[in-house]
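All protein chains but one are shown in place.
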Amino acid sequence: MTDTPKFTSMKVQDPRTKKRNAAEKRFRAYGIAAIAIGGLFLAALTFTILKSGLPAFTQYVMKLEVTLSQEQFDDAESQLLKTAVYRDIFIDNFSDQLEANGIDVNYDADALERLLGKVGGDIRAHYRENLSDIGQPTVFQLQLSSRVEGYFRGRVTRDTLVDSRFLEKTDLDIVDVLRDAGLMTGRFNWAFLTGTDSGVDNPGGAGIGASVIGSFFMMLVVLFLSLPIGVAASIYLEEFAPKNRFTDLVEVNISNLAAVPSIVFGILGLSVFIQFMHLPQSAPLVGGLVLTLMTLPTIIISTRASLKSVPPSIRDAALGIGASKMQSVFHHVLPLSMPGILTGTIIGLAQALGETAPLLLIGMVGFVAREYPDGVVSGFMDPNSAMPAQIYTWAARADVGFYEKAWGGIIVLLVFLLLMNAIAIFLRKKFERRW
Amino acid sequence: MTDYKISAKDVQVYYGDNHAIKDVNVDIEDKTVTAFIGPSGCGKSTFLRCLNRMNDTIDICRVEGDILLDGEDIYDPSVDPVQLRAKVGMVFQKPNPFPKSIYDNVAYGPKIHGLARNKIELDEIVEKSLRKAALWTEAKDRLHAPGTGLSGGQQQRLCIARAIATAPEVLLMDEPCSALDPIATAQVEELIDELRQSFSVVIVTHSMQQAARVSQKTAFFHLGNLVEFDETDKIFTNPEDPRTESYISGRIG
Amino acid sequence: MTDYKISAKDVQVYYGDNHAIKDVNVDIEDKTVTAFIGPSGCGKSTFLRCLNRMNDTIDICRVEGDILLDGEDIYDPSVDPVQLRAKVGMVFQKPNPFPKSIYDNVAYGPKIHGLARNKIELDEIVEKSLRKAALWTEAKDRLHAPGTGLSGGQQQRLCIARAIATAPEVLLMDEPCSALDPIATAQVEELIDELRQSFSVVIVTHSMQQAARVSQKTAFFHLGNLVEFDETDKIFTNPEDPRTESYISGRIG
Amino acid sequence: RENVQIAGSSTVLPYASIVAEAFGDNTDFPTPVVESGGSSAGLKRFCEGVGENTIDIANSSRPIRDSDIELCLENGVTDIIEVRIGYDGIVFASQIDGPAFTAFEPADIFNALGATVLVDGDVVANPHTQWSDFNADLPAADIVAFIPGTKHGTREVFEDKVLLAGCEETGAMEAMIAGGMSEDDAEDACIEVRGNGITVDIDGDYTETLARIDANPNGIGIFGLAFYENNTDVLKVATMGGVEPTTETIAAGDYPVSRPLFFFIKQAHIGVIPGVKEFAQFFIADEIAGPDGPLAQYGLVSDPELAATQATVEAEETLDVN
């Protein structure tokens, strides 16, 4: 009916619609832009992290075949600094090695010492565990020093290198020869994943394994305390609490706790858990408890927000057929608000996983994660560090080798975070629905 | 102790300042169908929701007066509203299925009240309820599809099925047939008639015909007042109040 | 180019695997009221929602066939559904007021379409719409109270007011009177009649009487099929299809 | 509890970690746990009492003070052994490719960074923008210095041994006193720095200072000697008073800017917590803390009086607290 005066084709947009559609497009573009900005930053961060951290996953070693005599062993064991003696024995052995390979290069013992990392500990540990290897030729793959590793990675070049007691330019000639002879090679650095912290003069020996365990036990505590307590508290406040002063107080309290600097939770943890309750220092259990208190507000706030968003008709429906309030909440409201709860958990745990400041006060930062716990109980109670604390410690160390380790640690932490989140994200996906 | 299943005395309901129900006295007999009629917004739903304390959930709503169920004041602090609601079931005006499967929607009540000893009994209850609510043929092939994916009328019948599955003693139905076609309506009316054999049913309806067909007693509300409450026949043939008269005589719809 | 306001050709609608609308052809004339009747769950709402592409919002819903509005295919990719919906307004089966004040609910459409030059004009539109939807007397004192605090029937009228406030060319109404009392129903029917003077109206109803009263054309749906589509008089007095016959003759409700 | 627990100074931490690792590798004792957190927090925990759930050893980059001892006494920590492990050299370094900041006098630093300086006999707010403004031998580069924040003990050393010295050297101090200031006020005025982006306080650690130097060719930063020596390929150091900072010059007392490092042992824990005394002895053994040991190798200035310290530990000589 073209005679309708009002006829306008829907394919031709009138100016107003055009304007509205432009606004729509803009709005949408803002959304895309916002996500893109977030993504961009994430990409930039990831790039930085990967670039700086990936080297931590490779290591460079020198192959060396050594026969340690019983006398040498006994002699070394009688010294105070045994590890240094072992190292010297190995360095002395080196010329035989070169001869055997038909390599001719000028070197002195000091140069070799500069090339190798702190290998004495490894050697001693090997012989103490395998006493039968004494007197037998044994092949070792010895960690190179962090500067030599830097040379392999291109971080150190002959141009930038300044002679120092750590490395001299001439040492690099030896490295070149040994590399060409196949005696120095790179390999995947398992020790980084499984190892423990090391002294500041031994970047090659540092690993994040023990602190991963520490973080793991801490996160167990956080998850199993903060999620149930947080959800329970939210349910009480949102569904059952009478609307009175006390409830208001609690509500304000919780939002306020979210703004308390994390280090203050550390102060609290120190005085409550360690000084008052006499829990052990540097223990993941205490760390977990402190982080639990810190994450609670995040979980409570997000849980309450999503409980609030469940429409009242659902509650009515359940109550109307004789479900108790408790049943209506646990059977209907809670499952529907699961996505929000899980989001809160993801964010809360992520924050807890990356937090260093409160750990500072309860003794989990420093040179802590040197030993693996030997059981579940000791996993909770024995001194251990946590990944962010370990990273923080490494980042402050002078040797550039540790800087790489710190970034490598960040990669491990993020992988840990992703694994942890994956479960929650999967669950959240299952609970998401629209009605 | 009265002979009435429910008796409401001097009930007042306020939504904040809005006085929505004024001084209503009603006695609802056992094994009868009572219809509430009246213009939209006159307080039918509000009053109905008082009868099983569903108004408790609305913060700003305040109920005064006494409502006795089997002689017990249901607003007494010692009364457990849960038990009350198990006895006095409700079908809401706006269909509100749970965002779960059709089966789970119906099975929920029996489950929480422990009405079935096992899965087979539960299946039976679900089937019976859906049949009674005239939804079985449409739903039997998609019992595990979400209840929210049903058509408006289907959702309404689902809510009816859900309510009767818990076998309440009193069933409050707020416009249960508003979205139903004549045939489904007839089936629901049949159901109501059947329920009346053992329980009492209170139904809110806008259809005078329906009220006349299914109810024995009718209450006419107007602006929050209970204008007239009497035998249905009487109301429709010989109302006492002129307001009732004029409402009835606008006999349309 | 046809003479029809809307013409649907071979329309199929699927919800996932569920074939909800089968091969429907309907031509809706301008300045007429067309009624869709049929048993609950037969696809009335589904088909209605096709006419202004509201089905786009349901993920699993797939529409096939052509639907022309003023000769233009509304499913054409170049068609702007926003403009379409401004022309083809809708009142939903379940009242869904926004969680805003009554005033804002009604003013929402005029505001986004720029129908009012200033606050005074807007106030006028709101008042006129509420009056037409027979809600003005009840709402005028609480225009700024939340729309969700209204009674069921009031919410339904609010949704009608909201829809007509945007002055659409076609108005789709899904059971607009289901929760209304006879008087309000009469007022809405009057409104429909008035709208028909300039626009076309499509109404879904379960009340045969209502269909007979307000519509010029009636379409009878059954199990997703359009069984019969003809002059209303014809359908109600002399249906061709036996299914129509039997549905009509169960004349209840 | 099996392992020795240590807490305290982050300056001592690197050395303690080296020793702890070696202690674990070379003895049958478990590796001690060394927490960081600062000298003062470490001493606080040290003084919390005696017993399993208190630490055995506190590292500190400053001597123990009366107030610390008071707290210790209050909590029954009466016998404290003080162990000086060596010295921390404090050096001025800048980007290796940056302007030629190779030789400073305390007076230069004071003239560059002091809030008020002496110009032509008047005490005025520091007007210098470039190093060459007051000393033609220095490069014509903008003055930017990254100095430790006030939480660091290093800052105190910097103030005392460089700023104050420079203040006296330039005669500014004298002029201030002559201008009517009390000696204390004058000292305070001497050590006040300019701020305003010309001096930048660093609250983090040396890696942060390094990062800032990296980003700013004109910047000079204050580092620990060990940190500098580990990063000679990106940093160049300046002499102070004509002396190059090395472990030798500092040990000999030629290089002026350094501070002693300590740890404190709770005598009550010796013999009860396994390894406390052994660890302390191991720490200060010649093989470790001596001039050829790994600590010196890393950059600690070893203590010329190490033998005396060894004797103190051996005899468990405690501080005279009363």
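To keep things simple, chains are lettered A, B, C and D as they appear, and every chain counts its residues starting from 1.
Just so we're on the same page, a residue touches a chain if its C-beta (ideal position, glycine included) is under 8 Å from a C-beta of that chain, and two chains touch if they have at least 3 such contacts.
Everything that follows uses one rule, which is that contacts and distances are computed from a predicted model.
As stated in its UniProt record, the chain not included in the shown complex is "Phosphate transport system permease protein", which appears among "Heme exporter protein C", "Phosphate transport system permease protein", "Sarcosine oxidase subunit delta" or "Succinate dehydrogenase / fumarate reductase cytochrome b subunit". Every shown chain touched by the omitted chain in the complete complex is listed here: A, B, C, D. Shown as candidates are A:F41, A:W190 or A:F224; the residue that touches the absent chain is A:F41.
Note that of D:P139, D:G171, D:G204 or D:P217, the residue touching the chain absent from this view is D:G204. Of the listed positions A:V66, A:L161 or A:I254, the one in contact with the omitted chain in the full complex is A:I254.
Interface residues of chain D facing the missing partner chain: 1-2, 9-10, 37-41, 43-44, 49-52, 61-62, 65, 67-68, 71, 75-76, 149-153, 155-156, 159, 184, 187-188, 191, 195, 197, 200-204, 208, 211-212, 214-215, 268-269, 271-274. In the full complex, chain A makes contact with the omitted chain through residues 20-21, 23-24, 26-28, 30-35, 37-39, 41-42, 44-45, 48-49, 228-230, 232-233, 235-237, 240-241, 248-265, 267-268, 270-272, 293, 296-298, 300-302, 304-306, 308-311, 324, 326, 336-337, 339-340, 343-344, 346-347, 350-351, 353-357, 360-361, 388, 391-392, 395, 410, 413-414, 417-418, 421, 425, 429, 432, 434-435. Counting the whole complex, the residues of chain B in touch with the unshown chain are 80, 82, 112-117.
Convention: only the chains that are shown with their structure count from here on.
Pairs A-B and A-C differ in how many C-beta pairs touch across them, and the larger number is found at A-B. For this pair, chain A with chain C, the centres built from the Cα atoms lie 58 Å apart.
Averaged C-alpha coordinates give centres for chain A and chain D that are 31 Å from one another. Within chain D, not a single residue touches two or more of the remaining chains. Looking at chain A, one finds that none of its residues touch two or more other chains. Partner chain C is touched in their complex by these residues of chain A: 1-2, 4, 6-7, 9-11, 13-14, 16-17, 20-21, 24. Across the interface of their complex, chain A is touched by residues 1, 3-5, 30, 69-72, 74, 76, 78-80, 82-84, 86-87, 112-114, 169 of chain C.
Chain A contributes residues 79-84, 120-121, 124-125, 156, 160-162, 164-166, 197-202, 205, 274-275, 278, 280-282, 360-361, 363-368, 370-371, 383, 393, 395-400, 403 to its touches with chain D in the complex.
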